[in-house]
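Here the complex is missing a single protein chain, while all its other protein chains stay put.
After this line comes chain A, so read on.
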Amino acid sequence: MSLTTQYLGLTLKNPLVASAAPPNAHLDHLRHLEDAGAAAVVLPSLFEEQIEAETALEAQIYDLHANNSPEATSYFPEPIAGPYGVGPDAYLDLVRRARAALSIPVIASLNGATDAGWTNYAQLLQQAGAQAIELNVALVPIDITLDGREVEERILHILASVRRVVNVPVAVKLGPFVSSLGHFAMRLVEAGADGLVLFNRLVQPDIDIVRLAFDTHMPLSRPEEMRLPLLWISLLAGRLKASLAASTGVDRADDVVKALLAGADVVMTSSAVLRYGPNCLSIWLDDLRAWMTARDFKDIAELRGLMSGQKLPNKELLGRPSYMKMLGDAVMPS
């Protein structure tokens, strides 16, 4: 039986990809993921503002006390430049070391803020050895004067800019809140996206009613959150010339099967890895094989997209009738 799948033009040994999460910044964790069966890893997002804010804060800390006293013109040695100079070096080095340490593909994730930031960092990531770049474009458009089209154009512009300067495949990780996601997905693919990751979870802060403060702690995703990506992957599978990755809410092997049935090329998870540890991946793979064996599937291609909108005999199932059926089935509270 073959679990091989194609994602962004890369051949993966199975459809399980460890999505971007903070522990992925550590080599030992990445090795653990590989050992547990992950077919690729996405490194945590390199945030342009974060890097620049950090370097700016550090520069401020350096500068604030520099040339302040006759006894000390500074309080730190000059930073010793690494292979990429001094800046996003640690991240780039992580890419390089992850490539050296792992035999599975390493995908870098980038979240830029300026045009120059997107393109510069994308080039650096490619130079550092990233086999693909995932553009993390999901931001809350807090500027309420922007209309939806402007927000979309901005993302398309970023994608096109990055596409121009790198050769490696580029995926776009989207949030679900777009007026016409299907149309936008189509435009992204036209603009050069090799794949779409559905979806990114937006930061949704809670409010602490004692301290009267926002709590930005991000809870792990819950299984029921998988329904939205499942819907959209079903709708888009087979209709775009791009890979599709299901992300958010994947919690069990069954969810992997569901995503594949809907048409995902790969299934991404980080919450489950955080919740259960990397070994959950190997269990899922076993379960996936067992499920396929029981149904005599020989490879992933056979089952992928069986439940996609394209392949279902009754396409309307995913449209209004489906909605009505779900409403009808809902158990009303007594």
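Definition applied: a residue touches a chain if its C-beta (ideal position, glycine included) is under 8 Å from a C-beta of that chain, and two chains touch if they have at least 3 such contacts; residues count from 1.
The working rule: contacts and distances are computed from a predicted model.
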{"item": "UniProt protein name of the chain not shown, from \"Acyl carrier protein\", \"Probable septum site-determining protein MinC\", \"Pyruvate-flavodoxin oxidoreductase\" or \"Amino acid ABC transporter permease\"", "value": "\"Pyruvate-flavodoxin oxidoreductase\""}
{"item": "Residue in contact with the excluded chain [from A:Ser2, A:Ser74 or A:Ser179]", "value": "A:Ser74"}
{"item": "Touch criterion as defined above, residue of A:Asp63, A:Asp215 or A:Asp286 at the omitted chain", "value": "A:Asp63"}
{"item": "Given A:Gly37, A:Gly117 or A:Gly263, the one touching the chain that is not displayed", "value": "A:Gly117"}
{"item": "Contact set of chain A toward the excluded chain (per top definition)", "value": "26-27, 48-49, 51-52, 55-82, 85-87, 89-90, 93-94, 97, 113-114, 116-117, 120, 211-213"}
